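The other protein chains are all here in position, but one chain of the complex has been omitted.
As written, the chains take the letters A, B and C, and residue 1 is the first residue of each chain.
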Amino acid sequence: MRIRYFAWMREHTGCSEEQLALPAAVLTVSDLIDHLSSVSDGHALALKNRKTVRVAVNLTFAAPDTPLCDTDEVAFFPPVTGG
Amino acid sequence: MRIRYFAWMREHTGCSEEQLALPAAVLTVSDLIDHLSSVSDGHALALKNRKTVRVAVNLTFAAPDTPLCDTDEVAFFPPVTGG
Amino acid sequence: MIAACKIDISVGEDDFDSAVELEKLRSAGVGAIASFTGIVRDEATGPALIALTLEHYPEMTTSQLRKIAEQAADRWQLGAVIICHRVGRLLPEDNIVFVGTSSAHRKAAFDACAFIMDYLKTEAPFWKKEETTQGTRWIDARISDDEALKKW
Partner (left out) sequence: MIAACKIDISVGEDDFDSAVELEKLRSAGVGAIASFTGIVRDEATGPALIALTLEHYPEMTTSQLRKIAEQAADRWQLGAVIICHRVGRLLPEDNIVFVGTSSAHRKAAFDACAFIMDYLKTEAPFWKKEETTQGTRWIDARISDDEALKKW
């Protein structure tokens, strides 16, 4: 699974993307956030405020209960501020 | 008093403007319309549908009961269609 | 905030250049710019349009447009308002009207621009006469234009 981070979440995790072999216990977006939060303090900080975390799975906005599979691309980012 | 006509009202009256010595009985816009309607068939036709007649007195939209004096410029025109 | 808002009204036979007008709006120093451009079009239904002739009440037109712009500047915080309106004989594809507004906030820019167009359509002394392959006729005012004012 390809994981991507944008904006200040990227700065907290220290990487713009990483590869992850999807753990068996991770079934949904919410599970994945729990899992990634244990990877490093930076990851925990980036994903700390669940209300602020926006998630896209395969380029489409996803909800906490969106199911995941190992070939998905999952992106984490803060609320957008373009325009 | 200077009277002006625009668009199809001008075509009906046959003139874009005319001078009028304000008759003593004409106190308001409504009175003026009554008076002008008697001037010619063209004038009567132009001013026939009171709901369609728009009036400006001294370059400002006016109502039927707007009072008039001899130095006013009064314009008659149909609902506007610019833009 | 009328005092702070730059208002620029032009009415005449000459064409305007929307690009030049947009550039003027940029120079008003705020970040959100909304614009509307109206163009002569063949309406697709009915006989083919040859030309549109715009008559106006010259002494009243500019002051009336300025009043409308001032009302907008009174209601929203605007950096600038530009209104250009053409008169005379226009051909299909010709510009008729340009309205542009600038503000620090996009909603103010959009609302002010739409407000000005709605009022221009019902309170600015212009009349259109249409010349088609089947003759000429004065264009009727639209009830929908009166209705549009109700939201303001």
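Just so it is clear, a residue touches a chain if its C-beta (ideal position, glycine included) is under 8 Å from a C-beta of that chain, and two chains touch if they have at least 3 such contacts.
Given the structure is predicted, the values throughout are model-derived calculations rather than measurements.
Visitor: The chain left out here touches which displayed chains?
Guide: A, C
Visitor: If I consider the whole complex, including the chain that's not displayed, which of C:S10, C:S35 or C:Q77 touches that chain?
Guide: C:S35
Visitor: Taking the full complex into account, find the residue in A:A7, A:L22 or A:L45 that is in contact with the omitted chain.
Guide: Checking each option in A:A7, A:L22 or A:L45, the one touching the absent chain turns out to be A:A7.
Visitor: Just one of C:S18, C:T53, C:Q71 or C:T132 touches the chain that is missing; which is it?
Guide: Spelled out, the listed residue whose C-beta touches the missing chain is C:S18.
Visitor: When the complex is taken as a whole, what residues of chain A touch the one chain not shown?
Guide: 4, 6-8, 56, 59, 61, 75, 77-83
Visitor: Residue by residue, what part of chain C touches the chain that was omitted?
Guide: Contacting residues on chain C, toward the hidden partner: 17-19, 22, 26, 29-41, 93, 104, 106-107, 109-110, 113-114, 117, 148.
The rule is simple: only the chains that are shown with their structure count from here on.
Visitor: Can you give the whole-Å distance between the Cα centres of chain B and chain C?
Guide: Inter-chain centre distance comes to 26 Å.
Visitor: Note the residues in chain B that touch 2 or more other chains, in rising order.
Guide: Chain B, residues with two or more chain partners: not present.
Visitor: Which positions in chain C are in touch with at least two other chains?
Guide: Touching at least two other chains: none.
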